[in-house]
Each structure stands twice: as C-alpha cells, then as structure tokens.
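And now, chain A:
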Amino acid sequence: MTESLLAVRGLSKHFVSGNEPVPVIEKLSFTLGQGQSLALTGRSGSGKSTLLNLLCGLELADTGTIVMHGQVFEAGGTAVLRTAKAWSALRRQHIGVVFQDANLMPALSLLENVRFRAQLAGRDPANSEDWLTRLDIGELAHRYPDQVSGGQRQRAALAMVFAMEPALILADEPTGSLDRHTSDDVTRVLFDLQARHGCGLILATHDSELAAGCQQHLDLGHLNAI
Partner candidate 1 sequence: MNRRMGLLLGLLLFAGCSGDTGDEGFAGLAGLEQGAVSDTLYLQPGPGVRLSFPADFGPHPQHRIEWWYLTANLETAVGEPLGLQWTQFRQALEPRAASEPAPAATDWPLQAAWMAHGAVSWKGQHYFAEKLARGDMGSAGATAVPFKVWLDNWQLRGNADNDRWHLQAAGDGWSYDLTLSIEGAPVAHGEEGFSAKSASGEGSMYFSLVDIAITGEVTLDGEVLVVRGKGWFDREWSSQLLKTGQKGWDWFALHLDSGDKLMAFRLRDDSGSFLSGTWLPAEGDPVRLSSEELSLKELERRKDVPVRWQLSIPAYQVELQLNAPPGDYLNRGLYPYWESPVNVSGSHSGEGYMELTGYRTQ
Partner candidate 2 sequence: MKGLPSLFPPTFHTFFLPGGLLSHYRRHPLQLLALAAMIVIATMLWTGVNHLTSQARASLNQSEQAVAERQQVVRNDGRALAIDDFVALRLAGVCVMPWLEVTPETGSRLVGIDPLAAHCFGAGTGASQALDQPLDGKPFVDVYAAAGVSARESRLYLLTPEATQATDLPGGYSLKTFATSPDTGELGDSFLLNLEALGVLVLLITALLLRAVYLLGLAQRRASFVLLHRFGVSPEQVQRWLVLEILVLALVCVVPGVWLGRWLAAGLGGGFGQALDGLFDIPLYAGQGHGWITPVLVMLAVVVLACLGDLILLRFRGRLSLPVPVRAGLATALLVAGLVLAWLGPSLAWVFGAVALVFAGAGWLTPAAVAHLAYWCADRSQVPLARWRYRELAVLARQLTLPLVALQFALAMVLSVQALVTTFEDTFDRWLGQRLEAAYYIEVPAGADGRKAAEWLTSQQASIPGLQWHRVVRGQAQLANAGSLQVDVFAVSPVGSLMRAWALVEAADQPWETLASGEGGMINEQLARRQRLEVGDSLQLIVGDQPQAFSVLGVYPDYGRPVGEVLLNAETLPETFNIRFESISVSPGEPGIAPVTDALQRIWGVNALTVRDNGTIRELATGVFDQTFALTRAMTLLTLILAASALLMMGWVFFSTRAWYFRLLVVWGMSQREVADQLQRLALLLTGGIAVLALPLGIWLTWVLVHRINPLAFGWSLPMAVYPAFWLELCILSLAIGLSIAALMRRQLGSPAVAPASASALTGDER
C-alpha cells in the first residue's frame, strides 16, 4: 500500500432547494494513494463537480474530514479563514484543476498561461515551453486560446497543470467538449503524464471507457459504494 495522498471520511454536502435541504453527497469515504487514479462517474447532478470542488476547497463540506497532502480539514470548523488560506495554498502549489473548457486566461498566450500558472505555484517557468512541446503544441506557444482548437486548448491546459508539478490533478470532464478522436488523444496524454510523474488523478467523467483507464472507480450514482 502506497502512502495515502487523500483520505475522505464521512463527507456530506447538501444544497438548499426552496426550503428543502437536498443531499448531494452523503457520508462518502474513500482514499487515494500517491500516483493513483480514480474515476468519478454518475449521471448529471449526481455530485461529481461538487465533490471535486470539495476536494480542492472551492466549496466546504457540511460534515466529514478530508486529509489532503498531509493536511487535515474537518468540516464545520470555526477557523474558516485559516481553512480557506490552507486550501488556497494547496491549490496554488499542489492541486491542478482541469475543467471541460476555459482553463486558460483568454488575454494571455498559451505559453504565457503556462508560465503564469507555474510561477503562481512557485515553479520555474523556464520549463513552460518545454511542456508545450511535450504536449505537441510547441509551435502554438504564442497563439492565444481563441486562436487554437478545443483539443489544443485542453492540451495547453494539461501543460499548464503539469508545469506546476501537482500532487493531485482534479479533472472535471476534461474531454467533454472534444470529439472522440481528440478526446482519446488528450486522455492518452493525461494518463501517460500522470503515470510518468506519479501524481494523483481524480477524473470526473461520463465516459465509461475513460473511467476504465483509472485504477479506482467511484460511482456516485450508487451512493458511497467503493
């Protein structure tokens, strides 16, 4: 058993619709080891994105505990500000987030985006161009996000994430807006790099084929099953 990167215990989150609390995630527990990958599946609205938000501190859970990269986050704690700061620091340095699209600042070129992210994480931006090349978009480095295709944008987003040398990548339908061919292409690169750099990956997806590429599988449709 490798050392645990992430441990989730009894995590719950509900939203309020009208006056009724609607549970989205109930008593969820799982762990993810260093360099491991986990597929999150489930129909729309089953809470995939919410869980990803909870795992990077963009939203706070109602109950439960998250142990991430050695830091313990207890839900319902009073030190909200300190918690937010701790999450910010984690996101800045150790958690890479990839959305379906719009992961790049539109006013910056692909290269500038990668450098920006790397510098924020405190990494050496000198490798940024290298990362783009490794993702086969080196010649597009000085283009702007709206000047390249969706697949190329997602590759740039991956370059950006890997350039920050993350401990964990949270990917929310990263290929959801791409065609099959491009999607496969991007997915291959993602798994490849994840494996090579030994970072954790949590991938929210509809795509069962994609999910099959992960070592673990969490179906939010079947509550809390692991």
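A quick word on the picks: all candidates are chains of the complex that A comes from, given by their letters.
Observations
The working rule: a contact is a pair of C-beta atoms (placed from the backbone, for glycine too) under 8 Å apart; a residue touches a chain by one contact, two chains touch by 3 or more; residues count from 1.
Keep in mind that what you see is a predicted model, and the values were worked out from it rather than measured.
Here chain A is displayed by itself, and among the listed chains 1 or 2 from the same complex, it touches 2. Listing the residues of chain A that touch candidate 2 in their complex gives 56, 58, 84-85, 88-93, 95, 97, 99-103, 105-108, 112, 115-117, 119-121, 125, 144-146.
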